[in-house]
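Here's the structure we're looking at; comments come further down.
Here the complex is missing a single protein chain, while all its other protein chains stay put.
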């Protein structure tokens, strides 16, 4: 009951993965439980936010870049500490409740894979727990 | 084993929902497991922080407003992108361990519903997983 999904990411962006998570759920006959969406990368993360107006995630990317910029004091040689920081701010996973076989998301909620250091080949895991 | 709670929120604020979560737990005979507190809104979130001195959450609201302000570059028509950003920074859920039938919170920890775009009629879910 662990599902792995691959994706190609842009330079920076929020990719709506709600339908992928639903696909994983449809492969199960579980009515009640929880679902963990997990990002195994350290410069990307998972969040839940609005899926109606794509301008919301545009604004989020802009604001994150503005508030958590690259800093001259950063010492990490790879030069992507700002992306590592954003990953810890957004978080590496999201937990969603499963009810009557469906994700119990709010009306405007979508699940996003957040890329902060792309473009890259990435993956995420969906784990379903019955209960 | 999903409990729904409704609340009326102020303009912006951290509402202590610890007792509501305990109420949900008391309706169960579960001794061991975990509890997910989930916010189905995209301009609000759930966090765990100090419940002893109410000045802490006042300072948090002030700091979040100061650090994540509205920006002239935001394009989302509804004009509440700062609230969407705070929601993703705080997170849409919290997970708490259940031990001997109680929430395993630290001495000073309370569970908060965080409103960033009120006043509104809001709700949150409490899901209990035995294990």
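Chains here go by letter, A and B, matching the order in which they are written, and residues are numbered from 1 within each.
Rule of thumb we're sticking to: a contact is a pair of C-beta atoms (placed from the backbone, for glycine too) under 8 Å apart; a residue touches a chain by one contact, two chains touch by 3 or more.
What you see is a predicted model; the values in this text were computed from it and never measured.
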Option touching the unshown chain, where B:15, B:94 or B:126 are the choices: B:94
Residue ranges of subunit B at the interface with the undisplayed chain: 32-34, 47-50, 53, 55-56, 58-60, 62-64, 66-67, 89-91, 94-97, 99, 104-109, 129, 131
Missing-partner contacts on subunit A, residue numbers: 1-2, 33, 36, 38-42, 67-68, 71, 73-78, 81-82, 84-85, 87-89, 91-93, 95, 125, 127, 129-131
